[in-house]
Structures are given as C-alpha cells and as structure tokens.
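Mind having a look at this structure? Questions to follow.
A single protein chain has been omitted from the complex, and every remaining protein chain is retained in its original position.
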Amino acid sequence: MLLRHTPEVVVEREALTINPAKTCQPIGAMYAALGIHGCLPHSHGSQGCCSYHRSTLSRHYKEPVMAATSSFTEGASVFGGQANLLAAVETIFAVYNPDIIAVHSTCLSETIGDDLNQICQAARDGGKVPAGKHIIYTNTPSYIGSHVTGFSNMVRSIASSFAKPTAEKQNQINIIPGWVEPADMREIKRLAGMMEVPFVMFPDTSDVLDAPQTGEHVFYPKGGVTIPELESIGSSRSTIALGQYASEDAALWLDSHCKVPFSLLNLPIGVRATDRFIMELARVSGMPVPEEIEDERGRLVDIITDMQQYFHGKRVALFGDPDQLLALSEFLVDLEMKPVYVVSGTPGKTFAAKMREILGDTVPEAKVKNGERADMFLLHQWIKEEPVDLLIGNTYGKYIARDEGIPFVRMGFPILDRVGHSYFPTVGYAGGMRLLENILNALLDHYDATCPEPKFELVM
Amino acid sequence: MLLRHTPEVVVEREALTINPAKTCQPIGAMYAALGIHGCLPHSHGSQGCCSYHRSTLSRHYKEPVMAATSSFTEGASVFGGQANLLAAVETIFAVYNPDIIAVHSTCLSETIGDDLNQICQAARDGGKVPAGKHIIYTNTPSYIGSHVTGFSNMVRSIASSFAKPTAEKQNQINIIPGWVEPADMREIKRLAGMMEVPFVMFPDTSDVLDAPQTGEHVFYPKGGVTIPELESIGSSRSTIALGQYASEDAALWLDSHCKVPFSLLNLPIGVRATDRFIMELARVSGMPVPEEIEDERGRLVDIITDMQQYFHGKRVALFGDPDQLLALSEFLVDLEMKPVYVVSGTPGKTFAAKMREILGDTVPEAKVKNGERADMFLLHQWIKEEPVDLLIGNTYGKYIARDEGIPFVRMGFPILDRVGHSYFPTVGYAGGMRLLENILNALLDHYDATCPEPKFELVM
Amino acid sequence: MTPDLEQIKKDMLRQYPPKVAKKREKAMLINDPAYDQQIQANVRTVPGIISQRGCTYAGCKGVVLGPSRDVVNITHGPIGCSFYSWLTRRNQTDPGPDGENYMTYCFSTDMQDSNIVFGGEGKLKQAIQEAYDLFHPRHIAVFSTCPVGLIGDDVHAVAKEMKEKFGDCNVFGFSCEGYKGVSQSAGHHIANNQIFKHVVGRSNEIIEGLFKINMLGEYNIGGDAFVIEDLLRRCGITLVASFSGNSQVDDFERAQNADLNIIMCHRSINYMCDMMEKKFGIPWIKVNFIGAEASAKSLRKIAAYFDDAGLKDRVEMVIAEEMAKVELAIAQIRPRTEGKTAMLFVGGSRAHHYQELFTEMGMKTIAAGYEFAHRDDYEGRKVLPTIKVDADSRNIEELTIEADAERYAPRKTEDELAALDTELQFAGYEGMMPEMGKDTLVIDDISHWESEKLIKELKPDVFCAGIKEKYVVQKSGVPLKQLHSYDYGGPYAGFTGAINFYQDIDRMVNTRVWSLIRPPWKKEPAGITATFVTQ
Partner (left out) sequence: MTPDLEQIKKDMLRQYPPKVAKKREKAMLINDPAYDQQIQANVRTVPGIISQRGCTYAGCKGVVLGPSRDVVNITHGPIGCSFYSWLTRRNQTDPGPDGENYMTYCFSTDMQDSNIVFGGEGKLKQAIQEAYDLFHPRHIAVFSTCPVGLIGDDVHAVAKEMKEKFGDCNVFGFSCEGYKGVSQSAGHHIANNQIFKHVVGRSNEIIEGLFKINMLGEYNIGGDAFVIEDLLRRCGITLVASFSGNSQVDDFERAQNADLNIIMCHRSINYMCDMMEKKFGIPWIKVNFIGAEASAKSLRKIAAYFDDAGLKDRVEMVIAEEMAKVELAIAQIRPRTEGKTAMLFVGGSRAHHYQELFTEMGMKTIAAGYEFAHRDDYEGRKVLPTIKVDADSRNIEELTIEADAERYAPRKTEDELAALDTELQFAGYEGMMPEMGKDTLVIDDISHWESEKLIKELKPDVFCAGIKEKYVVQKSGVPLKQLHSYDYGGPYAGFTGAINFYQDIDRMVNTRVWSLIRPPWKKEPAGITATFVTQ
C-alpha cells in the first residue's frame, strides 16, 4: 500500500494537516498574472516560493512558466524587502522588458510587514518603471485562505489597478472566468463569441499556457488580456463573474468603484450551470441562442440519456477547489451520481451550505468539509469507512485510487502526470461531454478489468 | 482467459477465418447513404442483413439508424426480388417520405442476379418515385471486398447518380472524406472553412449520426449532403479524396466522366497527413494558412516533444481498415512508436506495399497482412509470439487486451462499448491531440496500475 | 379519459397504401381476455416496412448452438453473417477456469466470389478440417447463409463426410439460409430439427438424480440461467441439459435422461419438446421464471410433477426465503412505479413473460406484441389445429418422430398424467392474450411507423424492444428497455432477477435526466430583458 499508515477510524484533529487539499496563495496570484499579456509575475519573498510555484505550474502545463523573485536573504527579512524589490524592478525591466510586472507578496514579506503599495509607488517615483510600463501588486499572505484566495486577490488587483469609472458605459461586458484551464478560457470566449457578446475577459491564460511548439521560446506568448482592454473594464455595462471563490471579489470591486453591476454564476460545468451562463449571455446581448449551441447541448444530454444506467447511484468522492466542486457536484447530481464525500482545503463559510443545497434531498448521506484539515487524509479515511465507485480530483488522488482500487478521474489543480487538461475544456456543453467520456471510461475500464469472465461485455 | 483456445504457434490457414477484422459490403453502403440528407437506405435482400446492419450502427453510434429492406422470402429468392423492391419503394415513399432511397444489394440478390439498374428504372417508369424524389442504387456483393468496399461503392454511386459534366467549372471543390466519424466530417469541414475553400463534402454524416437529444425523434436529421449540392459536384474545379480505399473510386469517376481532377490523400490523421491536407486546401484556395490552424498544429507538436519518451520505441499492434491504418501508422512512426503487427480484413494489393513504405526503415520487423484470413486470431497469435505495449483497434480488441494485459485504445469500426468516438474527432491537428491523449492515458494508466510501489510516479 | 384504441388503430394504418393497410390491420387487435380473437402472425413482413425482424440464420444460430460453449460454430458464407452474430447476444456461459469455450470466437468460411461461382464445398471442408486441427472440438456445426442454398452447396453431405473422417467429432449442418421463412422463427424450427436429429440421445450415458429435468428455451441472457440453476440446485432438482443457456452440446446428447422437460420460450423450442416426448416419452410443461410469482409457480409445478414430499418442502423453503427479499424490494419500489404504463414489442415470449414483472410493480401493460411468434403464442396452443400452413412455413421440414425402440419409456401412467394435468397443463400454453388486460393493444410484427404513432398517442412510461428501437424511442423522450440484451444488465430471471428488474425499471421510469432535455431558452425566450443590444 502506498498510504499504508492511514487508519480506518477518523479521529478529530485540531492542528495537524495531512495530505492537504489546497496550497498557498501566491501560486494562484502567479497563475492569474500570467493571464495578462506581456506580464512577468513577481514573487516578493525568498527564492523558494517562486521556484516552487514555477515548478508546479510547469509540471501542470508542461509549458514555460516565467516569474521573478525578490530573493530575500536574512538581511532583507530583518531590514525589509524594499531594496530587493526596487533592485528587482530595475533588473526585470532591463533584462526581460515586460509590459507589466505583477507583484504578489508571501508569508515572509507579509510577516515583516512590507508595504507593497508604497514600494511600487517608490519604484514608479524612482523612475524604475519605464514610460508606458506598469507595476501592480496584490497581497497574498500564505497563512490566509488558499491558492484560490491568491488567484482571487490578484484578479481583484488587476481590476482595481486598471479600471476607471466612466459615466458613459461602453457596449461590452466583462467576463471573469475564474480559475479554469486555458482550454476553458478559450471555450468561454467561443461561447460568448457565438452569442455575439462584445466582452473583455480577464485573466486569460489561453495562448499563454498552451503555447504552440514553434522552435523558438516566446518569452511573452501572444495570449492574455491586454492593458488597453483592462483599462476599459470600468466602462463595461456589466460583469459576468464565474465562480464565487475566484471571481466575486473583482466583480464586487468593479461594482462598488465603477458602478459596473455583475451577475455571479457557478463555473459553467455541466448542463444546468452552462445553461445559466448561456442564458445570462442571451440576457445581456438580447440575442437568441444559436442552433449550434443548442445542438452541442443536445449532444451532451443525449449522452446522458443513453448512458444514464452507468451513472445512476454511483458513489463519488471529490476533492479540489470550491468553485469546481460546486459546479461539478450539481452536474453529478443531474447524472444521478452521488457525491458522498467532498473536501476542499479552501476555507469559506458559504461552501458547506451551498453544497448542502445541491446535495440535500438527493444525497442526504453526503459528508462535506472545507477549510483547515479538510484534507485528503480525511477523505481517504471516509473512503475506507465506506467505499466509493469513483474518485475525482487532482493527481495526488492516484495514491488513494491505487490503494483502494477505485476508478479515478483527474480534474482540478495540479495535474502532474497526464496531458489534455490544458487543451480540452471541461466547461460548456462540449466540456460536459468530455467529462462524461472521462467518467465513463474510468468506470467501464474498471469493469472490463475486474469483472468475472462470464460477465465480460462486448456491448456497453 | 476469454480466448483460451488460441495457440501460440501460427499455422497457415487456407479456408477458415477466425475473429475477422472486417465485415461485409452492405453496412458500408448503408453508412454512406446516411450521409445524404433525407435519405432512407434500403437493403435489397432478406430481412436479416438490414437488421444486422442497423443493429451494429445503432450500437456504434447510440443513435437511431433507419433503413428498409426488401424482406426476401424463399419465393423471391427463386423468382427474383423485383416485385419485393417495387413494393418496397411504393411503401417507403408512402410511409416514410424520404427525398431519396439509396438501395444496395446483398449476397442474396447478387447471387440470384437481380438487375438493380433495371428495377430502379422500372420503379421510376412505374410512377412509384414521386416527382422530385430519387432512387439510386449500388452493387455490394458481400462476397467481394469488405464493408469498406461497400462504402466506396455507394460513394461512387452517389457521385455517378447526380454529377453532371459541365464545361463551366464552379468556384468550389469536392471533398470526399472517406469512412470517418461524424465528428471527423465536422472537423474536416471546419478546417476547409478556415481555409476559405468553397466545397461540397459527400457523404456527410455529421448532424445525422450525432443528433442532439431534443425529446422528439427526427426521422431525417438536418445533416447530410443535399441533392442540389450533389447535382453540382460535376461542375467543381477539383476533388480532394481522403483515403484510397473509401474515396478513390468516386473521385476517379468524377475525373473520367466530368473532367473533375482529383488529388488523393491519406486520411488527415496525425501531423504530416494533416499537413498534406492543409497544403492541398491552401493550394486550391490560394489562401495562406491562418494562424489558428498553425497554433493547433503547434500544440499537437508540443505534446509530442513533451511526451516523446513515453511513445519512443513502444511496440503497437493495429487492426482495422486500410485508410485508417495507413494514416495512423505514419503518425505512430512520427511518434517513434513501432507498429509491429498490422492486420486488415479488407483486401487490396497496394496496402502491404504502402505500409512497407511507411514502416520500412524504422520498423523492419513489422508483420503486415490484409485480405482473407488477415484476422484478429492471427494478430493475437503474433502477440503471443512476441508481446506488444499497446493495442489499437475496434471494440473486439478488448478480449485480446484483457487476456494479454495490454493497454488498449479503441479506434475504428465498430466501437460498441464506449462513447466519444462519434463526438470528438481523430482527424486534423485537434484529432491528433485526442489520439495522443488516449494513447498516453492507456500507457500511463497501465503503468500506474501495474508498476511496483517504489516505482509509482507522482509526475509523468 | 380512456384512449380511443379504435381511433389509434386507424391512425396507425392511415398512412399505408391500401393493400398494406389491409394486411397490417389483421395483425392488430384490441384485447379482451373474455373472448377469443384471431390475430395474424408469422406472415411475411411487407417489403419496405421498417420491421424489428431478423432472418432464419439469426434464429437458427442464435437459439440453440450460439449459447453452447463446447461447439465450434462455423458460418458458411460471406463474412458478414458470422461477424454480426459474434458475441452480440449476451448468452453468458461459465466454462470454469479451464473448460472449453468457443463462444468468444467467430468462425467463417468468408466466401469469396470464386466460391459463389464455382461452389464453396471445398472451402467448407478445408475450413472444418482447419477448425478440427486447431481445436480438436467434439462438436462442429455448420450454418448456411443465403448464397449457400442458391449455389447448391450441400452442407449436410460435407458435414457427414467430415464427421466420418474425424471419427471423434460430431459434425452437422443447418440449411438456415436467411431468406427461408418470414423471420427468425423458421431458424428456430430448423435448429430444433437438426439438434434433435444429430445430437439428442447420441450418448447412452446414465445421469443419476432423483428429479431430473431438462430446461428448454432459456438462453442465459445476462445470467438468467445462473439464477435458475441455483434455484433448482437448492431444491435438489437435477438439470440434465439446458437448451440452451450456459449449456454444452455434451449435455444435449444425454438429454433423454430427464423425466420432465420444462420450457421457457415456447416459440423457439416447443418442437424439441414434442419430439422428445414422442421419441423418449418425456412429458413437457410450460414454465416461466420471469417474475417472482411466476417463478414460484414454476417451481411448485416441478415439485407437483415429481410428487415428492421432501422436494415440495425444499421448494416451499426456497420460495419463502426468496419471496421475503422480493417483498422487501417491492415495498420500497412499487410506490414509485404504481400505475405507470409499459409497452412490450419483442421476441417470441418475452413480450408475454415480462408483463408478469410489470404487474408485480403495479405497472400496466397497455400494448404488446411479438416480433416472430405464431398465433399459438398469442392465442394458446388450442388454436394449433386451426393454423393454416402457408408457403413460407411449408418450406420448413417437419420431422416425423417415432418412439425409440429401446429408449422410449413413459414417465407416468396415463392416469397420473391426467390427474396432474389440471395443475400442470402438459404440453399446454395459454398464450399472451388470455393473460393480457382488457382494452389493451396487441400488435404482431409492429413496424417503426406504428410504434412511433403508439408512443405519441399513449405516451408509455417505458417501452420494451430491441437495439434498433432503443435510440429511436429514447429520442422521443421515452426510456426503452432492451429485452434482448437487457441493456447489458440482468439477470432478470427468478427472484433475485425480479428484484434487479424492479430496480432497473424504477431507475428508468423515475430518472430526472429527461427533464434536462428542454433548454431554458425554450421555456423563457431570451433577450427580452436584454440590458443592451449588440450592434
């Protein structure tokens, strides 16, 4: 057994986290910053943070992930990191010449109380930021929230750094896609395009973290939201924010500071969540839903009606990030699967309640936990108490899946051992079809491999 | 063991086929006919043929497959099937009101020598074909060739039934996609569209055999090439025929009878076959290749360079249809995989030679057989003699895969136990990415399930 | 508002050309169990009509030898027929770790045009030889496809020759060309004849056992036979041979050891029962293990026949045990299925048998019909004398059987049989219609057109048919239960099977997925509340 010391009986823990279902804020801020065109993310802390975050993102995307660091030493930790950051800004613009540096803090710089606002201003005042170039920052103390919080914070700071309130509203909307894959961002843009909605989407990591192999490394790939686009978001008619945990803060800021009203939706994963997204696009554009979208939806529903017997009543264990888990759970319930165990390391008071709303009457037995010590160790113990038919989560789930012999679908962050997640969407109706295919393959492959020979099926 | 009587040692067989890698002509003709809008395929033979073909297509697509039959009885077999077919035509137009009936023969009607040309003419002359409606036919003797031959024959008959030679050529080309999935036909149209090439594609089963679930059964779904389109193919500038075995005959006919020159390409599976398809589109349109296509290509190549270590040197066994096998093998060789065993029940003198061209220097040890007794029993025996790392073929491959513990990728016809093949393309660069994902999942899932625990990998 | 069934009949027929309408009308009736009505069955399908039916080859290969694991079944013909009948019927079999099992294989002579022109006997001989050399099976069967009869290949002569050549392998053929008869049914008859002629009674091995029976017409779809075998075993009943689920031809050869034949699917194999009775004196009774009540009744019939106190006690014990579980399941599920409606159009017996299960769930069968049955399957064997043999049926050989000189042995005295007959109804079958409700529709060989109309008019909660109908019906938003393949589920036989079926039907008629079909913009039209309009 790979996890041979995990006991069956759950004992309440008050301090020790084992096999976390989250990581810390800065990596989320780094990922979000990569969704701005020509941006170099910067980690204001010791080297290790930046190195860890770049490594994890590189493994997840199998793509270059460029970011700089203030390379704190003991001295900086005692006397403050201003000198390091100012030096870094000068070096970065000289050597890597980005359009923008997006700084995020770390537990180190937060603990010693570095004032990023003041330091960035000092950099500008000190002429270290060339004309037409930008430096923005966000605070991402690692000891609060999770990687999702860091993403949300950077997205809010992107908005607050560029949005200007205007009386005149332009004929466009903002779309905040949440922490999804480049393929998902691409799909969200495709759907909005088909609905003929003029929009600015931020952040946008498509064509950044799924860059083509061309034989030359493009330091700043062509994708990402541009600064002129960002400067216009304050004048948009409205905002569609996808996923409360990753996108609501930025939408709220735009509402309160620029009077851009917003609608908050779940990530468009599955039939009904995508329906709500399409309906919202139809509402703002006044356009009828094109046949092509309706056909995609119809194909997704067709798979569900054809294969329902394989979904019905299957017990599923999930771990990951709240926005994904909420949308995915609604989809699974529509398939009549039973998300019986759900954990997310990301804190948030509303999560459990929203999950109950989704699972309530159909899966009353469900166990849901998020925040501190809502970890994979607990999830594994629940599974040992009463097994499941399917496990869905990031790559770390494979250790549980192998030990317990459970079919496993990779979804979430990070996925370190397969390709595809960055290229094929799971959002939208097409994404729903991919999810169904992956779930069916996992369940049916398991059956084919383990059923008694007289029960081996040609047709399924 | 599921195939417990298969001996390791190969003994030459002269008469007995075991576990065929092909089926008979009519089903191919039926599939091709479904690619015409408003068409009801008709099987001129005994009921069983039609029933078998509809059942197999229904299982493969999990979609309605409508077709009629002449319901031969012993009497008809003795006195000929003309009366049955004429009665059928009358009933069909009265009850199912198609735009066109596409008749194909069977071993029965061929053996007794029914003259379909004369019978169809009799139907027309006898006023059994309402004005504006059509009846066409093709000969598909089950004892010649294979299901691929039947498809090719129907496609040729579609062309010869509607194409009219014109002096003036129109600004359009013909695309004959070959026997590929609806998703592939959709993808081929998307690529041609992006290359701004005006075209008529026939047959076209997209939006026919991947119809949305709408709550009402549409007897003739909206897809399929229309008869006005077909009537224009004789005036096209040129034809792109994809796949020699499925598409060349129709292209040849158009060339010789309507002076429409054609270029014959492999199915666009993999990097270089798709390159040739795109280049051909560029050649006829004079359009530069758009960045979007180049990016898709770059993403496909990126996966190859990132994951090459997992492909390199892997021994692969393939079975299926010649056009797929030729294109797929070139792709696998580009990945530096080794297609060591290749069988196809479809006869064809050029196949082995073309395969040698592809495998020659890189996989000299490859065993290739097609035609009679090139069956899965032989393939299995080869595998027992020296194992492979991967098996690619239709659903019947699962029996070998389970017995021998070989990773298995489903590709080809029929796929009876999974969904996805009809919805996600394997042609084009995007299709190549899907193929790579499926191959990697099969190989890596197998590793994860079988490796010793100390060798279990988090990152791959 | 009870639907106007007469009107529905008219609607179904309206679109047909007059001749067709006239013919189809005879195949439809509104049932009233109180009165005898005659239905048209086992007649040709109108060319051009989209029918559920298959061919004689399918019926012949599928019914008896397809489900047997110790025989190499070679299809003599072009490749298709063997390919389509390869593993597609879900006859499960349990050969154990190292028993013989050729069911996962597909054998064909793959006839080419040269064989059509110059004859295929040589290739067939060679193919049989190669099969023998490769596998050394004890049984090889040859199935003829359409061209074979037409080009004059004599499969029986070839079989005979090879059988004699091998000595240790029984080789026999079937003239089951697809064009014979009007449906699979002709194939069943042909299969019965040849198996009886060439196999049954070949071995004089004595099978020990107090209560020895053969089971006929149970094909172990989805493991049904496994369930029934378990019930029989627990009751202490010896199953000599099963024709043919989880079966071996070896057992057919010893089948005359049985003292009772029980038959599930009357249509496909009643010929065999009659012939075995004539030749060996084995009485037969119709049973049905589809449905909990029916299963109990069938077990009691067997016990009554053998009239043994111990056996009767065991049977009652088993029934009591099983019914407890069944009632538990029904108690949970029936409230969700009560009053829902079903239509069954399938096969030659399932459309009848499965009504039992729906009844147990409180569901009403509002329309039913067979795909390839005869009038006796609808109206009961009492009508057999009145069925006139048409050209298509006449072509199917009728064997004349005489009592076996050595082995014929009456199992009961005339008086014993007479005494038991009221309860057991020897050689009897009531058929579907007497057991179907009043004001329900009975339609033979239903066409796609008719079923689509029926669904529109009567909106059943579930429709039972086969794979060709599966997605057509479901595209109209009605769940379809395949009763050939069980949708790759089952077993549905016996008591545990019944519970499986309740659960599957409960899922199908109560699933929420159909509610996803209608997109919201089809409900509330979009755009009305648009905040702005794109230019």
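Letters A, B and C name the chains as they come in the text, with residue numbers starting at 1 for each one.
Convention: a contact is a pair of C-beta atoms (placed from the backbone, for glycine too) under 8 Å apart; a residue touches a chain by one contact, two chains touch by 3 or more.
Keep in mind that this is a model prediction, so the values were computed, not measured.
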item	value
Visible chains that the absent chain touches, using the contact criterion stated earlier	A, B
Touch criterion as defined above, residue of A:Pro20, A:Gly223 or A:Pro322 at the omitted chain	A:Pro20
Residue, one of A:Thr56, A:Thr138 or A:Asn441, that touches the chain absent here	A:Thr56
Residue numbers in chain A that touch the chain omitted from display	2-5, 7, 11, 13-20, 22-27, 42, 45-49, 51-56, 58-59, 61-77, 84-85, 87-92, 94-96, 106-108, 111-112, 141-144, 146, 211, 213-218, 345, 372-373, 377, 396, 399
Contact set of chain B toward the excluded chain (per top definition)	171, 196-198, 237-238, 271-272, 275-276, 278-279, 282-289, 294, 297, 301, 304-306, 308-309, 312-313, 334-336, 454-455, 457-460
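Just so it is clear, only the chains that are shown with their structure count from here on.
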item	value
Contact-richer chain pair [A-C vs B-C]	B-C
Chain nearest the overall C-alpha centroid of the shown protein atoms	B
Separation of mean Cα positions, chain B and chain A [Å, integer]	39
Distance between chain centroids, defined by C-alpha means - chain A, chain C (Å)	54
Between chain B and chain C, centroid-to-centroid distance (C-alpha), Å	34
Residue numbers of chain A (touch at least two other chains)	294, 297, 301, 304-306, 457-460
Residues of chain C touching at least two other chains	87-88, 471, 474, 514, 517
